[in-house]
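Below you'll find the structure I mean.
Excluded from the complex is one protein chain; the other protein chains are retained at their positions.
Up next, chain A:
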Amino acid sequence: MMRRLALLLPPYAWLLLLVAAPVAILLVVALAEAGPGVPPFLPPLAWDGGPVWAGSLDSLRALVADPYYAEALLRSVGVAGVTAALCLLLAYPMALGIAAARPAWRLPLLLLVLLPFWTGFLPRVGAWIGILRDGGWVNGVLAAFGMAPLRLLFTDAAMFLGMVHAYLPFAVLPLAAALLRRDLGLEEAAADLGAGRWVVFRSITLPLSLPAAAAGFLLVFIPAAGEFVIPELLGPPEAQLIGRVLWGEFFQNRDWPLAAALAVALLALLLLPIRLFQRLDRRP
């Protein structure tokens, strides 16, 4: 029993100190009043013979009152949803292809999907800048054919290309795992009974892989909703997503309570998708 405690204590204490405490402090700072000092906020609880409330609901109120923030939240959900849907659309045939490949080929193919993940996130975004920018690849090809250049970088399309490119492996992995595990006997039986290939796919393969597809969707959606780097480097300046707005309030405006309130709002928004993902993840 003592040995168990000694083993459990270091990670438990670490997690309480570096995961639980920061989130608790975040909630408190969201209720603080911005001030000019270092750090730039006043503690919401003062001590004057006893605890005195010195906080403010201004930051949380601003999220509701100022449409700028509500729009950023909504737009982030929309961008994350579109990104996740595009990833699934691309990932599905890829996962089917991996599952249908000869066994010796499956691991190398999976590695090919995963390896871009290890080239680093920023270099991959950088590659898209080289392709899309004004003097870049696409415009070079267009110019070679005598066509007028297009404005591609800093557009929604560029942002979605970058997002899908970055998050696609997350959608492929759970789908490929589920399709590799599936019982091919069911499909053979349906085919023996006269079902066409499309009917087999629609009535057996697709329903069997739905939990994995949902997991893949959420695996993309959750990080994409708070994404900062890709919209910042590829997206249009006016596309104010929640990650960028939070970054701006923190680094440019030095309004820490507002940044904290935005983080709390983002967390509240992601609570349901996160719970859903964890339930799917726990399925055998």
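To be clear about the criterion, a residue touches a chain if its C-beta (ideal position, glycine included) is under 8 Å from a C-beta of that chain, and two chains touch if they have at least 3 such contacts; residues count from 1.
Please note the rule applied: contacts and distances are computed from a predicted model.
> What name does the UniProt record list for the absent chain among "ABC transporter permease subunit", "Putative thiamine transport system ATP-binding protein", "Nitric oxide reductase NorE protein" or "RNA polymerase sigma24 factor"?
The chain we cannot see is, by its UniProt record, "ABC transporter permease subunit".
> Out of A:L31, A:L60 or A:I98, point to the residue that touches the absent chain in the complete complex.
A:I98
> Of the listed residues A:L60, A:L152, A:L168 or A:I204, which contacts the missing chain in the full complex?
The single option touching the absent chain is A:L168.
> Would you indicate which residue among A:L112, A:M147 or A:L206 is in contact with the undisplayed chain?
A:L112
> Return the single residue from A:L63, A:V125, A:L173 or A:L280 that touches the missing chain.
If we include the chain that is not displayed, A:V125 is the one touching it.
> Under the stated touch rule, tell me which residues of chain A contact the chain that is not displayed.
Touch set of chain A with respect to the missing chain: 3-4, 7-8, 10-12, 14-23, 25-26, 29, 39, 90-94, 96-101, 109, 111-113, 115-116, 118-131, 133, 135-137, 139-141, 165, 168-169, 172, 222-223, 225-229, 232-233, 242-243, 246-247, 250-251, 256, 259-260, 263, 266-267, 270, 274, 277-278.
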